[in-house]
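Sharing a structure with you now.
Missing here is one protein chain; the remaining ones are kept as they sit in the complex.
This part shows chain A:
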Amino acid sequence: MAAAATVKPTKERLLNVLDDLEVLSRELIEMLALSRSQKLPQPGEDTQILELLVQRDREFQDLMEVAQRQGKVHQEMQQLEKEVEKRDSDIQQLQKQLKEAEHILATAVYQAKEKLKSIERARKGSISSEELIKYAHRISASNAVCAPLNWLPGDPRRPYPTDLEMRSGVLGHMANLPTNGVNGHLPGDALAAGRLPDVLTPHYPWQSSELSAGMLPPHHAGDFGLEPPGHNKENEDDVEAMSTDSSSSSSDSD
């Protein structure tokens, strides 16, 4: 009974006790009225009802006190609920900021990884400056980029790669390819500008072989093929004459 009373909501208990009070008071008044009209005293029954009424009234007052205490607790709970809502909004705000930070950090990490990859690539294909200077000297010494100061037509020292150098280069390895239209000429515009096509640049260790081979445009594959030994002398002279232009630059073939 006590356990059931503690489980029942206070409101329900209050209303039940109030109903009991109403019924008991009505019964008591009716009984008294009846006893007065009939002039027959019924001492036992009305006393019993009166005791029940007093007991229920005391119970009702106790429950009202409990209800008032519960009202105060309810106020405290409302304050706590407001506090919980405030904390929830703070946590959500913080979560939003953390998400933004995560996004920024993820972007930074991605960029850093990309940079590390490029650093690793550069490290694998590293070349010392001394070696670069050595190659620069070799190119210059063979008159591959600039004619000697005292060069005259007929001088075998040429300001561009010689046959031997061409054979030892990438194009020399491509000699087995079809050589349609091979005439030993370089494109006139390239020579006039003092530039050599990329395919004629020396193959250095820091250049990957795939890259060098892939640099040859398809429509120039035959044009820039290795010129056969004993090629047209007249064409060669033309090329020599054009290559002695003092404006030729070696910047692109470095």
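Note that in this section contacts are C-beta pairs under 8 Å (C-beta built on N, C-alpha and C of every residue); 3 or more make two chains touch, one makes a residue touch a chain; residues count from 1.
Convention: contacts and distances are computed from a predicted model.
Of "Probable electron transfer flavoprotein subunit beta", "Small ribosomal subunit protein mS29", "Mediator of RNA polymerase II transcription subunit 9" or "AP complex subunit sigma", only "Mediator of RNA polymerase II transcription subunit 9" is the UniProt protein name of the chain excluded from the display. Across A:83, A:114 or A:131, the single residue that touches the chain missing here is A:83. Listed here are the chain A residues that touch the chain not shown: 6-11, 14-15, 18, 21-22, 25, 28-29, 32-33, 36, 53-54, 57, 60-61, 64-71, 73-77, 80-81, 83-84, 87-88, 90-91, 94, 98.
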